[in-house]
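Let me begin by handing over the structure; questions about it come next.
One protein chain omitted, others in place.
Take a look at subunit A:
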């Protein structure tokens, strides 16, 4: 009896230790990375450099938050590159058509781009749920459709957004950081609110944690999924708006690289790929890890290809850490 109790306790404390490790490991990695780069090159720690990292990270953070909701449900959304391109291009066309400056009716282009993102996400969810196509394939295909659509809309051209007011996202600073960083922060809080304070947010965890249970409890899982993909589409479009604000160009290539960046960030941040574990704060840490590596490697003068290798290793480490291998009998 006594023996059972002790071993039970050990198991509990081991599980707690493991849980704590998994929970805090990403943040620890981020701090270690910052300390390492700062040691190699003190200029890394300057406010201006952190502003540079955050400028680069803001659009990717929005996209990564979008996909976080999907990964929490145990699905995956790979449509971000196409959705971001379409939203960016739609925004740019409407913005220029409605006057080309935020001081006119052109501001309507912003909600319109978000609507387009929502619509694309909604279709994505419908295709996945109603046609019973795995989310991986449905969203990947929708992504290709989006890239193609953006190509047709632009004919391969770049559209420049020169409006000083809109570009204020990048050029205007408060406390040393450009406005776009604060916009991204605001949407992070919105995402956190959705995750913790709304039924939809809790339902994401329910679906990801055990879909059978959720269904048995009377949850309309299909509806949750479609709403999840729609929500992700909205966040992709916010990412697109910030990306256009950062570069001043909307084109088919605006969406490039977001797939790799966002999925890597979500996984490195500690959100489990099979759902139910993690959240938007993990994603914030993950995005920062990815961009601190990108920035720090150049700052200390390491060649670019080492960056990719380091990121790849981090992804594997993150998955190893967040996987309880005893509970998994096989991996597909």
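In the analysis below, a residue touches a chain if its C-beta (ideal position, glycine included) is under 8 Å from a C-beta of that chain, and two chains touch if they have at least 3 such contacts; residues count from 1.
Everything below uses one rule, namely that contacts and distances are computed from a predicted model.
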Expected UniProt protein name for the omitted chain (select from "4Fe-4S ferredoxin", "Putative ABC transport system permease protein", "Monosaccharide ABC transporter substrate-binding protein, CUT2 family" or "ATP synthase subunit c") would be "Monosaccharide ABC transporter substrate-binding protein, CUT2 family"
From A:104, A:171 or A:198, the answer for touching the chain not displayed is A:171
Among listed residues A:44, A:91 or A:205, the absent chain is touched only by A:44
Per the touch rule stated above, subunit A touches the missing chain via residues 41, 43-44, 46, 48-49, 52-53, 55-56, 151, 156-158, 160, 167, 170-171, 178, 243, 246-249, 251-254, 256-257, 291, 294-301, 303-305
